[in-house]
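Encoded as structure tokens, the structure appears first; notes follow it.
Some chains have been omitted; the remaining ones sit where they do in the full complex.
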Amino acid sequence: MPYAVATPVFEGPFDLLLHLITKEQVDLYDISITRIVDAYLAELERMEHLDLEVATEFLLIAATLIELKSRRLLPGRDDIDLDEELALWEERDLLLARLLECKTFKDAADALNRLASAAERSVPRRSGLEDQFLTLAPDLMAGVTGEKLREAFLKAMAPRPVTRVLLDHVAPIRASVQDAVEELVDELPRVGVITFRHLTQDLVERLEVIVRFLAVLELYKSGLVELDQSGNFADLTVTWLGEQGDDDASVLDGVTPMVEVEEYQG
Amino acid sequence: MIEEQRAIEAILMVAEDPVEPGLLAQLLEVPVERVEQMCAELAESYVTEDRGFVLARVAGGFRFQSHPDLAPYVERFVLEGQSARMSAAALETLAIVAYKQPVSRAQIAAIRGVNVDGVMRTLQQRGYIEEVARDPGPGQAVLYGTTRLFLEKLGVDTLDDLPPLGDFVPGPEVVEALEQGLRPDA
């Protein structure tokens, strides 16, 4: 079914969502987890070099979406209590508000860009002072010492700060993707093929299920598992592609963590 | 032409940045209103005479610029591309700073849904945004705002000249579409 997202590179998870909902007029009713995941994975494929930060954000938004849509898939979720129902709606409204805000600024950015393009057609004069006035100009080097020069040099040469992943805008999760990956690498070679429903049947917390899902995506990205879903809301089948029954920890070396920050603390 | 008006032309000819009317008033020893009026007259005269340059009011000051409709010639002359195109991410981040200032990095990240550290650093290096204050709250987060250079790049005089943010709030049909798309019960 390959789900092609024929658009320019998405800047973030909201871009992708906005695109899915508005540009293509795709009703999310019809988007199964497979389609969302495919759209997401297609995005990853399109990234020329894997950007950990962006990948993380895509994973997180995918997780939220799956939260919204996944109750039917998950075992024992037919009798959802009212609190959970309300919480889910709240989450949905939050997501909706953020999408609207995102769209507002996206359109504002377009308008600013048009202003800048128009302004670019008119080039300012910057030739500066004529020679005879230069001697009058204040001595810019007054107060500049060798030491200040040295400091300025070191500042200019200093390595630029390393990009961090901010998670304070994300719902707190207390789980570790890395742990989940390790569990799966231990479990999957023994069973070979398993449905996602089975993989998660012992889990109580919804967020744990999502972290497991993220772990499965990591393994997929590393080529260690294959994912299959026969139709909308059908079971997601996970097939181990690594060596059978080999629980040597060295297979983990092949797993490049896409998620830089694995510990989600509440 | 009167001397003060000629002096304005002479000063703007050697200035590297937009010159504020207040400074011109001080140098010429005339009221600011008079400066505004004289500049308006000058700008008008260049238009009337169909000159190849304009007197523009940008980023709080006056400056000479090439006329926009001569851009094809000027582009041929100015060999180096003026400035590299900004990415969509940079533009959206810049829009948030412009309309929400003073605003913290965390607030921007929350709106964009992605980490903005790299983009913010680029915008700061390019001189479009700067630290303007600290959040008085416990975190003392750095708050950012746009710079004069930002106004210059957009060719506007003040932030009030930007189109109001309200113009971009999605209409009911977009809200409806988004709402539909996010309904959890199929």
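Letters A and B mark the chains as written, and numbering starts fresh at 1 in each.
Here, contacts are C-beta pairs under 8 Å (C-beta built on N, C-alpha and C of every residue); 3 or more make two chains touch, one makes a residue touch a chain.
Please read these numbers as outputs of a predicted model, since none were measured by experiment.
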Chain-type multiplicities in the full complex (formula in displayed labels): A x1, B x2
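The criterion applied here is as follows: only the chains that are shown with their structure count from here on.
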Intercentroid distance (Cα basis), subunit B paired with subunit A, Å: 31
Subunit A - residues contacting subunit B, complex: 8, 11-14, 18, 20-22, 25-29, 53-54, 57, 61, 68-69, 71-72, 88-89, 92, 95-96, 98-113, 115-116, 118-130, 133, 160-161, 163-166, 168-169
In the complex, subunit B residues that touch subunit A: 12-16, 53-54, 56, 58, 63-69, 71, 74, 78, 82, 86-89, 91-92, 94-96, 98-99, 105-106, 109-115, 117-118, 121, 152-156, 162-163, 165, 167-170, 174-175, 177-184, 186
